[in-house]
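Missing here is one protein chain; the remaining ones are kept as they sit in the complex.
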Amino acid sequence: MPEVTANPATRPRTSAPVRPAKRAPDWVEPLLYLTPSLLILTVFVFYPLVRTLYLSTFLTNPLGVPKLFVGVEHFVNALTSDQFLHSLWVSTQFVLYTVPVGILLALSLALLSIKPLRGIKIFQLIFSSPLCISVATGASIFLMMYNPLSGVLNYFLSLVGVPKVSWLTDPKVALWAVGFVSIWMRLGFNYVLMLSGLQNVPQELYEAAVVDGANSWHKTRHITLPMLSPTIFFAAVVGVIHAFQIFGEIHIMTGGGPSDATNVVVFQVYQMAFQNWEFGAASAQALILFAVILVLTYFQFKVGERQVHYQ
Amino acid sequence: MQRFRKGPAAIALALLLMLTILAGCGGSGSKAKPAKKFELQAGEKVKVTFWHAMGGKNGEAVQSLVDQFNKSQDKVQVEASYQGSYDEALQKLKASGPNGPTLIQVYEIGSRFMIDSGLITPMQGFIDADTFNTKSFEQNILSYYTFDGQLYSMPFNTSTPIMYYNKTAFKEAGLDPEKPPKTFEEFADYAKKLTKKNGNDTRYGASIAWYGWFFEQLLAVQGVHYVDNDNGRKAKATKAIIDSKEGQKITDWLKGMVDAGSAANLGRKTSETQAAFQAGRIAMTFDSTAVVSTMLSGVNGKFEVGTAFLPRPADAKGGVIIGGASLWITNLKPEKEQWAAWEFVKWLGSPEIQGKWHTLTGYFPIRAEAYDQEIVKEYHKTRPQYKTAIEQLRASKINPATQGAVIGVFPQARQVVEAAMENVVLGKATSADALKAAAAEITTSIENYNKTTK
Partner (left out) sequence: MSQATAAGQSTPIGRHMGTIVTYVGLVVTAFLMLFPLIWAIIVSLMKPGEVNQFPPPLWPTDPQWQNYAEVARSVPVFRYLFNSVAVSAIVTGGQIVTASLAGYAFSFFKFRAKGILFALFMSTMMVPWEVTMIPNFLTIRSLRLTSTYPGLVLPFLATAFGTFLLRQFFLTIPRDLEDAARIDGCGRFRFLVSIVLPLARPGLITLGAYTFLSTWNQYLWPLLVTDTKEMRTVQIGIRFLMNEEGQQFHLIMAAVVIFMIPAALLLLWGQKYLVRGLMAGAVKG
């Protein structure tokens, strides 16, 4: 760390000195710092956005080359298509199911393992272990366990006399089954978040509350939760974004089925684009999803910000 | 905006153009044919990239053939690469644009797309320029891949689906193991008799995957077409006609067995029904003849495996369609490499290799002489399961129904049909409604396809 020494030999530099006329405008230097990011973002975010918009107005040939201008036909089709609207609904259900449940479970685990009991560190490690599980590893393990005839889950059920469940082939069950896998895989991350959030709650608050005669329920409700709300908010925002993007689990376990029960929007767009090779229709659907996420995030911030308690 | 729009597409086109100029007169589109044979020099080891969709045991068989070929000569070096399922391999081809392989294995239903794609050099060109004699090839197999008198691709692995059944389970249930069910009704009846509960577990009489291929075959077995214009063979198809009463019979039959509890719903993948059959959890199933080897080794003597023709409705008069895949030489590489691929294709079609391939997998040989190979004769004597598909094909008369439909969007159509099958079995729609909706969806795809591929 450099020391502040008023060395007369060094001419002190101030932020607004008198300089010769050839000085570069003040946006040049920051722009240089911004250039690498701007370049990548332009090529891989802004340009594609425009190109997707362009593609969405065309009918493409089987190789994906735009051939026939159709204007807003794809948008109209998508908004009136049962399959697309259903996929939006599937995604919504998925988010509403996995995000709150995931955070609640993680919070419970964190509360369970925050006490300085002997060996608690081992449990903390175990609870963060899903961090080592990646999309394909988790999905393949559960695909095996969910097998209706020979999967170990149905075996355990049969031991207690419950009939077999068609985890991935029954449309009523499939989304919950896949969602559970997603929750489990995310649990490590959510747990670590919750744990560190809990650890950041100042002990004095609890001690003061005890003096005031608060019991554990009061403490949880009036200290823990409010202090944790920024963390929960963060987990929720990140969780919702993540849940809207899930793809790998679906691709490996159900392929969007059975009967489109797990056909989340990302999968729907992927199928349109890379299985049916209908780039135009897929682009339109992706843009509709974009609009939905924008609206959702706006509401999330509007509602969330009010609930979050900041220091 | 102008610049953005033209950018990558222009680069792709430019590359293609460059390649075709470099390639001389070899293949800049489906219509161009090689004028004369390109002689390869010894020791050149011209590289051929070969994309295929053979996994598991069959994948190992492919690799062993590739290794054998590479070792046997030094003019051509083949590099085989497994690209996933047939669907995925075709998608990869579409996705790779100018970066595609020299040779690719594409399933039979991808044929119309391949021809319209502008990515291939028709096989006929090589056949003519090399004065290659195809007389001893099985004509009904060749005819599947022949359009307007031209052979576009070389058949490599040909199959039809057959019924696999557990002879030991038949005996236990009091059924004659040498008399497998022949009709839909018999099959459903046998399935009921073969379903057995013991404690917590159920051994199901049957399970059939919701595989579009099976639906196509069962249509052909009833003598009806999938699309109009003689199944797309007389002229380009314009609409799907799968919602016929014959189509409904198929889905109703499947649903009936699931509802009766005699067939298990294991989803769309045959890998699931295969595993269940090998573990003795189901007693009957449909699958390709291509997995005869896999089935026999998976069962490993636990019980006796029987194979039979596909069952059909009692009054049906039709035959099966050949399935499997063929090899396509793309026009993405220079002429020399295309001719190198042709050498490999020729070698794969030889009676000796076809015989070996047959015994390694269960696919049947495309050449009559293959049956004279010692190994084939021996296999047929000791493992009659290998013969069933061949006999089933020979018993099928050639007509547009058994020639199979030709549609540019066949892969998508298959997915739509599978979804319809699922919907019916799960009780979400009646056969009539589900198939009508499916037909409408497929027809729309066909119309879009025709609009964009003039």
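Of note:
Read from first to last, the chains carry the letters A and B; within each, the first residue is number 1.
Note that contacts are C-beta pairs under 8 Å (C-beta built on N, C-alpha and C of every residue); 3 or more make two chains touch, one makes a residue touch a chain.
It should be emphasised that the depicted structure is a prediction, and the values quoted were computed from it without experimental measurement.
Only one residue in the set A:L59, A:L109, A:A236 or A:A261 touches the chain that does not appear here, and it is A:L109. From the options B:S153, B:N166 or B:Q278, the residue with contact to the unseen chain in the full assembly is B:Q278. One of B:G56, B:G118, B:P177 or B:G223 touches the chain omitted from the figure, and that residue is B:G56. Seen across the whole complex, the unshown chain contacts subunit A at 1-5, 10, 12-15, 26-27, 29-31, 33-34, 36-41, 43-49, 51-52, 55, 64, 104-105, 107-109, 111-113, 115, 117, 120, 123-138, 140-145, 147, 149-150, 152, 155, 184, 187, 189, 192-193, 195-197, 199-200, 210, 215-217, 219-220, 230-231, 234, 244-245, 247-248, 251-252, 265-266, 269-270, 273-274, 279, 282-283, 285-287, 289-290, 293-294, 297, 310. Although one chain is not displayed, its contacts with subunit B can still be listed: residues 7-9, 11-12, 15, 55-56, 59, 81-85, 88, 92, 95-99, 200-201, 271-272, 274-276, 278-279, 281, 298, 300.
The definition used in the following text is that only the chains that are shown with their structure count from here on.
We define each chain's centre as the mean of its Cα atoms; on that basis subunit A and subunit B are separated by 40 Å.
Contacts from subunit B toward subunit A in the complex involve residues 1, 4-5, 9, 87, 91, 94-95, 97, 113, 116-118, 200-201, 264-268, 272, 275-276, 279, 281-282, 408-409, 411-412, 415, 419, 422-423, 426, 428, 445, 448-449, 451-453.
Considering their complex, residues 47, 50-51, 54, 59-65, 67-68, 147-150, 158-159, 161, 166, 168-171, 255, 257-260, 274-278 of subunit A touch subunit B.
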